[in-house]
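As you look at this complex, bear in mind that one protein chain is not there, while each of the others sits in place.
By letter and in written order, the chains are A, B and C; residue numbering begins at 1 in each of them.
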Amino acid sequence: MLKGLSRAGLGDIGSDERFIALAGEYGFQTVDIDAKGLIDRNGLEGARKLLADSGVTIGSIGLSVEWRASEESFRAGLAKLAEEAAAAAALGCRSCCTYVLPATNDKAAHFAVLATRRLRTCAQILGAYGIRLGLEFVGPHHLRTAWANPFLWTLQETLDWIDAIGEPNVGLLFDAYHWYTNGHTLADISALTPDQIVHVHINDAPDVAVEDVLDNGRLYPGEGVIDLAGFLSALNAIGYKGSVTQEILTASAPTDAPEALLKRSKAGFDKVYTAAGLA
Amino acid sequence: MLKGLSRAGLGDIGSDERFIALAGEYGFQTVDIDAKGLIDRNGLEGARKLLADSGVTIGSIGLSVEWRASEESFRAGLAKLAEEAAAAAALGCRSCCTYVLPATNDKAAHFAVLATRRLRTCAQILGAYGIRLGLEFVGPHHLRTAWANPFLWTLQETLDWIDAIGEPNVGLLFDAYHWYTNGHTLADISALTPDQIVHVHINDAPDVAVEDVLDNGRLYPGEGVIDLAGFLSALNAIGYKGSVTQEILTASAPTDAPEALLKRSKAGFDKVYTAAGLA
Amino acid sequence: MLKGLSRAGLGDIGSDERFIALAGEYGFQTVDIDAKGLIDRNGLEGARKLLADSGVTIGSIGLSVEWRASEESFRAGLAKLAEEAAAAAALGCRSCCTYVLPATNDKAAHFAVLATRRLRTCAQILGAYGIRLGLEFVGPHHLRTAWANPFLWTLQETLDWIDAIGEPNVGLLFDAYHWYTNGHTLADISALTPDQIVHVHINDAPDVAVEDVLDNGRLYPGEGVIDLAGFLSALNAIGYKGSVTQEILTASAPTDAPEALLKRSKAGFDKVYTAAGLA
Partner (left out) sequence: MLKGLSRAGLGDIGSDERFIALAGEYGFQTVDIDAKGLIDRNGLEGARKLLADSGVTIGSIGLSVEWRASEESFRAGLAKLAEEAAAAAALGCRSCCTYVLPATNDKAAHFAVLATRRLRTCAQILGAYGIRLGLEFVGPHHLRTAWANPFLWTLQETLDWIDAIGEPNVGLLFDAYHWYTNGHTLADISALTPDQIVHVHINDAPDVAVEDVLDNGRLYPGEGVIDLAGFLSALNAIGYKGSVTQEILTASAPTDAPEALLKRSKAGFDKVYTAAGLA
């Protein structure tokens, strides 16, 4: 399993080019960035060289298509999605991810069928380039009532949704925080096959009641109470070989220097990987 | 458009064999019956002869698969569905229908994704035999709150669901009662193409406020306030050529003799077809 | 059924803007042009006005994606396809067509599975914009041996392929020339439903043995031996309401003035529509 970084938790790290360089410097193997932007700025060969020089690959791109709002805005993003998928594929990235809010102001059943069809179309376009689509279920309890109607938030609901979407290249973005806040278990991970997981997020939670954990109250790996050793160990046991990417969402951005935050991140990864017997 | 009958509204009409004979006698062109049962009792050639002798064909079979409850009960019905589809195809029937309740005690979004996948599987099996699956949206307002959570009930929601199911052989069971109780218009019909309609139900509604119309308070065509002339005329104009089948759901079964009810039904059809300029 | 024109058979007619104007002037209702190009040059409102002023709509756009060659070239066209579909939809066009050569230098079974997947992806992208994909089977016998291995060329083979592609929005581009050179019958048309036909081409064939008819030896409607009255009458009878578009492929481009060719085209349409009882 590859150690990965997103920008979330690294403060004001600057350009993606600098992000790549620093990620490599601190021993990380993947970064979640905008592949198309990297190529647009550096050319394909330049982008490849930047990544290769730092010894990192792209863990996942984000799904830029607006699949939650109007049909017009959805359609308007599809041509760009094809270009983004082509860029990701050209740089060897095979994952594209989006998150699923656990509630909606729309009528839930209607939103479910619209979103099923829209995400299927996204998956089909991504699939033409060999890219997989990862859906991130979101566990913090407060978000379940942040909009009028409950939507989907558990692992099983998300697996059922993936079945409804029905494309071979759709799977989970499996985030430790959402696994924890949902009260899921190690057995829930062990029941998966690795191809069901497109991408993994890692972060930690404070020592408060699970139902009080806030989505933007995340800690660095190893600084909280989530059983990340068990989490990583279970993922490794089922054969997951992809990226495990840090994503630290906080109420306010950290003000430490990026280098300090990278060092802290590295220490967190080292701690939990070692605890999982994966060091 | 073919004039069709279901058993609903014909009282105690007896066996399907008698139903077929009487339907033919009163000038109807299709009956909604269990094709497999007819073949099981009469053999394939016997079943074909019974239909041919009365000059009727089968309008639609009903979907026997339990797609609303547990996964076990869903799976348990699939082998039988294949047999029922084979029987229907052998008798020249190309339609299979089910209705969609406008509310559910399940979490609506989760039920939506489970039902999307299950109805897709049903459509796929039916499709192997050239049979289409029709989904009937249900309009009466009181049913929208008869279970805990709102589901889907409008034409547009149902079309969106058909898109989410994503199989070429899924369309609408378009019922005049649900069109009326939803407050849909003739323009809503004109915007459809005939291949979006798998089957049509006809019946009439009492002269009460639309929001007070009860699902089991249906009248015979031409005895109520629905603009059935406009309904039929609009369906004909878009090129729909299938069955228009009477379905009179009432609080208590009618006690008149089936012949009297058939006569009444025929008079109702004659009235509204004539009013639509289709006689 | 709408009378439509493509550029094939109109000589040097100039820009699409002029093509639109002349088509309207000579009483045609649709033109097959590049919707995106029209918008690029005139803006969306300008393009809409140009069409409206001439009283014509777009019959079909062509599929620009290269689905017959390398995977790279296929992928390279998908973003543009999304843009072209968006443009077509914005101008009210719902059809996109491509032709299927009856032989291939590739291994036939392998090409079939690659093309099945690629055309499915195209259909999925088009479907996101409400556009249908029409596949044109190609009948002239000489083309069946023009490449090393036989591919698909009959109506039934093409319908079977459409089933294999498996998307709801794929159907036929039904060309009178290919219907004729395949030796298909009026009964073959009557067995179709209108939703199976995305677009229609009309043209005529010289009085030579069917197996000697050349793909680029086409005549204007009514100038040859194809039973176009029967062809149109059968299409009308099944409820086809779309465009019937002239496409006159010839060994050398006609040298008459476009106006003369339009007049000749109009006379041909008038003749065969009248013979079909559709005037």
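One rule holds in what follows: a contact is a pair of C-beta atoms (placed from the backbone, for glycine too) under 8 Å apart; a residue touches a chain by one contact, two chains touch by 3 or more.
The structure displayed is predicted, hence computed values, not measured ones.
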Next item on the list: Determine which of the presented chains are touched by the chain that is not presented, and list them.
Entry: A, B, C
Item checked: Candidate in contact with the missing chain, chosen from C:D40, C:D163 or C:D212 -> C:D163
Notebook entry, point to check: For the chain left off this view, which of B:Q124, B:Q156 or B:T185 is in contact with it?
Noted result: B:Q124
Notebook entry, point to check: Who touches the missing chain here, A:R18, A:K49, A:K241 or A:K263?
Noted result: A:K241
Next item on the list: Decide which residue listed in C:S64, C:N149 or C:T193 touches the omitted chain of the complex.
Entry: C:N149
Next item on the list: Write down which of C:M1, C:A76 or C:A108 is the residue touching the left-out chain.
Entry: C:A108
Margin query: Need a quick check: the contact residues on chain C for the chain that isn't drawn.
Written below: 104, 107-114, 116-117, 120, 149-152, 157, 160-161, 163-164, 166
Note to self: To test your reading of the contact rule: which positions on chain A touch the chain that is missing from view?
What the structure shows: 166-168, 193-195, 239, 241
Margin query: List every residue of chain B that touches the chain not included in the displayed model.
Written below: 74-76, 78-83, 86, 89, 121, 124-125, 127-129
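Operating definition for what follows: only the chains that are shown with their structure count from here on.
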Next item on the list: To the nearest 5 degrees, please report the angle of the rotation taking chain A's Cα atoms onto chain B.
Entry: 180
Check: Counting shared numbers against all numbers at the contact of chain A and chain C, is it over half, same, or under half, different?
Finding: same
Next item on the list: Would you kindly tell me how far, in whole Å, the mean C-alpha position of chain C lies from that of chain B?
Entry: 37
Margin query: Can you pull out the residues of chain A that are in contact with at least two other chains?
Written below: none
